[in-house]
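Read the structure below first, then the notes.
The complex is shown incomplete by one protein chain, all other protein chains being positioned as in the whole.
The block that comes next holds subunit A.
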Amino acid sequence: MELVQIQRSLVDYTKSLFMEGFLDAQFLQLQQLQDDSNPDFVFEVVSLFFEDSEKLLNELIIALDQPNVDFKKIDSHVHQLKGSSSSIGAQRVKNACIAFRNYCDVQNIEGCLTCLQQVKQECYLVKNKFETLFRLEQQIMASGGSVPTIELGF
């Protein structure tokens, strides 16, 4: 595939992620922080997020499995996950966390379990999206091209 075509694919793909709500404006902030001196910044932060979220999700599974569920602890974990997903612009994960916290507040275990599944699902989905994104970027770099930047206002 020609370089120009891959670049167009990347732009279209990124736009679709915004349209579908996977990403929000904070992701654009992250991209602004990437430059020649820090060419892998976005990849690094996103990777950190997935390492972090995996740990948090495991903690949540364990915490919800206890005979006496500690809702404060669960809320704390979800709060963390909400924070870091918000920092990278992973909007759907963040929203799923908000819903999760609401069920924590009223100590509804069934609601929490459902939300946990949703958060897991959203993390999984956005992870795949990012992998595709990074793969396209790598193809562009390998062909000697530069990664096009997305402008707001589409």
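Basically, a residue touches a chain if its C-beta (ideal position, glycine included) is under 8 Å from a C-beta of that chain, and two chains touch if they have at least 3 such contacts; residues count from 1.
By definition in this document, contacts and distances are computed from a predicted model.
Undergrad: Which choice in "CP12 domain-containing protein", "AP-2 complex subunit alpha", "Calcitonin receptor" or "Response regulatory domain-containing protein" gives the name that UniProt lists for the one chain left out?
TA: "Response regulatory domain-containing protein"
Undergrad: I'm checking contacts with the chain that's been left out. Which of A:Leu30, A:Ala99 or A:Leu113 qualifies?
TA: Answer from the full complex: A:Leu30 touches the omitted chain.
Undergrad: Can you list, in ascending order, the subunit A residues touching the missing chain?
TA: Residues touching the hidden chain, for subunit A, are 26, 29-30, 32-33, 35, 37-38, 41, 44-45, 48-49, 52, 76, 79-80, 82-84, 86-89.
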